[in-house]
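Missing here is one protein chain; the remaining ones are kept as they sit in the complex.
== subunit A ==
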Amino acid sequence: QVSSALKEGRVTPTELCQRCLALIKSTRFLNAYITVAEETALKQAEESEKRYKRGQPLGVLDGIPIAVKDNFNTAGIETTCASNMLKGYISPYNATVVQKLLDQGAVLLGKTNLDEFAMGSGSTDGVFGPVRNPWSYSRQYKEKSVPKSHSEDEESNWVITGGSSGGSAAAVSSFTCFAALGSDTGGSTRNPAAHCGVVGLKPTYGLISRHGLIPLVNSMDVPGILTRCVDDAAVVLGSLAGHDPKDSTTIQDNFKPFELPSLPDVSKLSIGIPKEYHAPGLSSEILALWSKAADLFKNAGAKVIEVSLPHTRYSIVCYHVLCTAEVASNMARFDGLEYGHRSDMNKSTESMYAATRREGFNDVVRGRILSGNYFLLKQNYENYFIKAQKVRRLIANDFLKVFGSGVDTLLTPTTLSDAVPYREFIKEDNRTRSAQDDILTQAANMAGLPAINVPTALSERGLPVGLQFIGRSFQEKQLLTVAKWFEKQVKFPMIQLEEVKRHNHDVFQHQKSASFS
């Protein structure tokens, strides 16, 4: 919608950019952004405006403000991964996905906050502090929260965004941009999308280039897309997907960008409900929503059947081993020599490396590196690493079997509950939390399958809850069609941000029906 507004001249790219920048300033308490690239964004907006005046916009994304998670390289802009190790690191190049967006005329507003090196499920463990869920400040949440005492103000009641792409999710959810890039290794795009009430798409592994995405787990990482509606996700996907010669893990098949049907039809589809996703700890609210969703499909004529993915509960353990192993390898490049933090220690190369890494990494990162190295020791390699790789195949085969039996899409919850207050979340350590929160999202990364979170309803506490659809490899069109149908059915309510509204009434008006397609 905003794209057509741009085309028709009802709003100009620079106006749009300025409003977003102003909104970012007024929502700074959310801590969603690490870097705001104000100057370059305005310049990009000006260029876009010239193109619109000539009647030659580059496409639907021309002039659209976007944000990018701070683990993607952006030329000339600091890229920190929310770590001391990369504070001050100015990327010399753009990640392929960033370049593609810029080539389409998108306006890069800034880099968003995350857990350090994308390790975490709360966006709470970065060096720039935690990200606050915009819904903490919504009328819907405030109405439902009962302050425990007079002294407790809303300051301590705020809830997390989920992670690790929490900054991107918060940015989209609070209207400061129209789309954002995240990354997804174990659920890092879908989890915050669910908690922030936005659409979070994890594409099939191999569809979108990882060149320039600072790697966590090479065999599972994918760039993720966060938007306010499914149609927008399809548009962004269309501009990003496709073979990249700079990333040999992208497939060479021709990708054709697609438009979703305006009246999607699910009556001929088979929807699978994997029983193992009724995981321990799943809130009764979400269980009920899941069940209602299944009924929605049934009533529309789709075939809804219970299926089994027997190795689901091992996916977290398997991930734990494979992830730490790959992390141990990927983090080895940070030695202070070529980029990033460097310690003053000068006695020897090894002691300089050790000191640099001691100073640059937080506990979570160091913990994973050490665990990973443990599992990769000669005496452990077979029993842990190889074993985990075998279990991975079993998990992937579970999905193959189910999709092979005629099921088109799986319907599952995305998270176990709605977003918890920050003070609750930090009571447990990062690994425990990740293990708990990733349980429903991780297996899709294991098998490389596309998956999407669609905001479904508000919980009793007034916070968003989403449901997840998992599709067949490279069948994003079908997956998004199902997601769009579901989105139309549930009519998820818009966030009512009060404080922000007071300050920026105009901005809000314009971005109310906030999609760009």
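To be clear about the criterion, contacts are C-beta pairs under 8 Å (C-beta built on N, C-alpha and C of every residue); 3 or more make two chains touch, one makes a residue touch a chain; residues count from 1.
Everything below uses one rule, namely that contacts and distances are computed from a predicted model.
**Q** Which of the following names does UniProt give to the chain that is not shown: "GATC amidotransferase", "Proteasome subunit beta", "NEDD8-activating enzyme E1 regulatory subunit" or "NADPH:adrenodoxin oxidoreductase, mitochondrial"?
**A** Record says "GATC amidotransferase".
**Q** Looking beyond the chains shown, say which of A:R19, A:R392, A:R433 or A:K484 touches the absent one.
**A** Checking each option in A:R19, A:R392, A:R433 or A:K484, the one touching the absent chain turns out to be A:R392.
**Q** From the list A:Q18, A:T249, A:S270 or A:S283, pick the residue that touches the absent chain.
**A** From the options A:Q18, A:T249, A:S270 or A:S283, the contact with the absent chain belongs to A:T249.
**Q** I'm checking contacts with the chain that's been left out. Which of A:E259, A:E350, A:E424 or A:E460 qualifies?
**A** A:E350
**Q** If the hidden chain were put back, which residues of subunit A would touch it?
**A** 89-90, 92, 205-206, 219, 243, 245, 248-252, 311, 314, 317-318, 320-321, 324, 328, 335-340, 342, 345-354, 357-358, 361, 363, 366-367, 369-371, 373-375, 377, 383-384, 386-394, 396, 429, 431, 435, 447-448, 473
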